[in-house]
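Note that one protein chain of the assembly has been removed; the remaining protein chains are unaltered in position.
== subunit A ==
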Amino acid sequence: MSGAAIALLVCAILVVWGGLVLSIVAVARRPERSDYPAGGLEDDREDGGVSPRDT
């Protein structure tokens, strides 16, 4: 392999896989916020959801 090809191969791996590792570390360190605004606890559907069919 030529020097330029090796350099680009290493560069691609460092940038893209490095980005993956960094983003995984970011999620692992701080999975969720701790300071949400009030509300947002109700996770049921506000729209009434899917009702059993009453035929």
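The rule we apply is simple: contacts are C-beta pairs under 8 Å (C-beta built on N, C-alpha and C of every residue); 3 or more make two chains touch, one makes a residue touch a chain; residues count from 1.
Criterion: contacts and distances are computed from a predicted model.
Novice: Leaving aside the chains on screen, match the unshown one to its UniProt name from "NADH:ubiquinone oxidoreductase subunit F (NADH-binding)", "Sodium-dependent transporter", "Transport permease protein" or "Sensor histidine kinase MtrB".
Specialist: Record says "Sodium-dependent transporter".
Novice: If you put the missing chain back, which residues of subunit A would it touch?
Specialist: 1-2, 4-9, 11-13, 15-17, 19-20, 23-24, 26-27, 30-33, 36-54
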